[in-house]
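Note that this complex is displayed minus one protein chain, with the remaining chains in position.
Order of writing sets the chain letters: A and B. Residues in each chain are counted from 1.
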Amino acid sequence: MLILQNVSRQFGGLAALANVNMTVPEGQVTGLIGPNGAGKTTLINNISGLDHPTGGTIRFRDVDISRQPPHKITALGIARTYQNIRLFGEMTALENLLIGQHGRGKATILESLVFAPRFRREEKTLRAHAFELLEQFGLQAAANTPAGALPYGDQRRLELARAIATHPHLILLDEPTAGMNPVETHQLGEQILRLRASGQTVLVIEHDMSLIQQVCDEIYVLNFGQIIAHGTHEALKRDPQVIQAYLGEDAEDGAA
Amino acid sequence: MNVTQQIINAIWLGSVYSLFSLGYALVFSVLGVLNLAHSAIFMWGAFIGLVSVLYFGFPVWLSVPVAMIGAGLLAVLLERVAFAPLRARGAPRISQLISSIGASILLVSVAQLIFQQLFGAQMLARFPLGSIPTDPIEGLPFNVTPIQVIILVVALVLMVLLQLLISRTRLGQRMRAVAFNTRTASLLGINVGGIFVFTFFLAGALAGAAGVLFGLAYNALTPFIGEAIALKGLTVIVLGGLGNIQGALIGGFVVAGLEVFSIAAGGSNYRDAIVFSLLFLILLVRPQGLVGQKEGTRA
Partner (left out) sequence: MEFLSSLGISEPVVQFALINAILGLSIYLTLFTGMFSLANAGFMAIGAFTGVIITQRLGLPLPIGVAGGMLMAGVIALPIGLPVLRLRDIYLAIATIGFGEVVRILILNFDPLVSGLIGMDVEITGGALGIKRIPKLTETWHLIIFLILISYFITRLHRSRFGRAMAAIRQDEKAAANMGIDTVYVKNVVFILSAMIAGGAGAWSGHLTRIISPGDFGFDKAVDILAFAVLGGTSTWVGPIVGGFVLTALPEVLRFADQFRGVINGLILMLVIVYVPGGLVNPAGIRRIFERLRGRKSPSAVPPTSTEAGSKA
């Protein structure tokens, strides 16, 4: 579904990504792990169009998206969350979900000026769908609360709901468990598995090995901008390079 | 046209522009804010120098250090009133920009009231005639007055001193540390607030010097002499890369050169258009300035 070929990203003389090759198969949950500064977020930024590779290609469903602007990539069906939550804090949870559906609306400014039927119909559908999502993520009570004032856990869930509101084929999760306790992490894992069961493809970047173990079909290991290994969790656990680069160094983290 | 003459004109005018813009750049590099009241400080520097001569009988040469100290103190006051409260609240840079615009209007308006009282409705004031050596130096193939030479020398001396201060002293080292990263600097035990105040004093003093030198050169002071140079100074620091001290230095001479030569080429009506078009173009093509380096892209 998503294929990265020799993707590189140079910042000045510094290579944040060097010849990354990676495949995210449809319908699976793929993990990307690596120590801090390995280039994980740079990779996600490149896939989602906030940044562009200096070399190589990124293909999504046979379309080259390496140089596409973010909104086009979203329209093609890639959504993401962020390591540090980036909700629209002044807007209510409901409005955040309406923004998520931006690309699905068709009504023009003119139609909204004159309350054209299409505009009213469309607003109704978008709202209805937003409420469905709120319910699905247990956020009904928060519908009219500014997102910035929600508790941390709710914000995390809202961000995921907002990503789903864009109707993606592929969701990129950038360290979704940051700041979560083990119980919450496990719940999130179940949520990801439910998404997978409904046919959603997921690429999850993580530090937390318990989540990776819980949800991932296949795992890529990134270190110093290069993929140093990939395979199942079981296989990687025995890979000396991986243990050296990541698991060894972060053994305690992995056990948590 | 007499090219040598134009180059001479560009050099002394450029020294005033550079001196002025150094303060702009200094504040931007250390605090990351654009102080649009800098030109009002410039005007006040000229005014303070003038008052010291007219009303306190100071010799003209003394008006330069007096203007520097006065303008420096005024800049410190400005920092305390218009910038510090916003910084304490963590307000964004644009709020500080707006606040500095307000301060600028206030400073110019107050000057207007005082000028009206002192110099009448024309609001025009001059250093005493004869106090400034304005007869061209004889025996040269171009026109240059002693005061222009003095301006150039004073400006260059101040620029060298500033360079030494920043690159050779502990204070300069601290300023660079704060400019690089405020939080790290404060963790290192640097009194960040103190550095901010000092930076404003320094910037104000430079603006004051530029103001009084400008005043001596043209000898026609109004509360509005800052307006033109405010926008020129913007072009200068954009040209040099916002916050780049060396860039501001070079930029001052470039902008002055451009201005002088476009007047000489018969386009005096368009000289400002040329300067601002340059400003515009650089922002679009090379926002990091001609000497600056590109900022890294972050998510």
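Quick note on the criterion: a residue touches a chain if its C-beta (ideal position, glycine included) is under 8 Å from a C-beta of that chain, and two chains touch if they have at least 3 such contacts.
Remember, predicted model here, so these are calculated numbers, not experimental data.
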> Pick from A:F119, A:F137 or A:Y220: which residue touches the chain that isn't shown?
Replying inline: A:F119
> Which of these, B:V30, B:V60, B:A75 or B:A103, touches the one chain of the complex that we don't see?
Replying inline: B:A103
>> With the missing chain put back, one of B:I8, B:L34 or B:I166 would touch it. Which one?
In response: B:L34
> Footprint of the hidden chain on chain B, which residues?
Replying inline: 32, 34, 81-82, 85-86, 89, 91-95, 97-99, 101-110, 112-113, 116, 227, 231, 234-235, 238, 242, 269-270, 272-273, 276-277, 279-280, 283-284, 287, 299
> List the chain A residues touching the unshown chain?
Replying inline: 48-50, 69-71, 74-75, 79-80, 82, 86-91, 95, 98-100, 102-103, 105, 107, 109, 112-113, 119, 122, 126, 146, 148-149, 162, 166
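We take it that only the chains that are shown with their structure count from here on.
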>> Please tell me the distance, in whole Å, between the geometric centres of chain A and chain B computed from their C-alpha atoms.
In response: 49
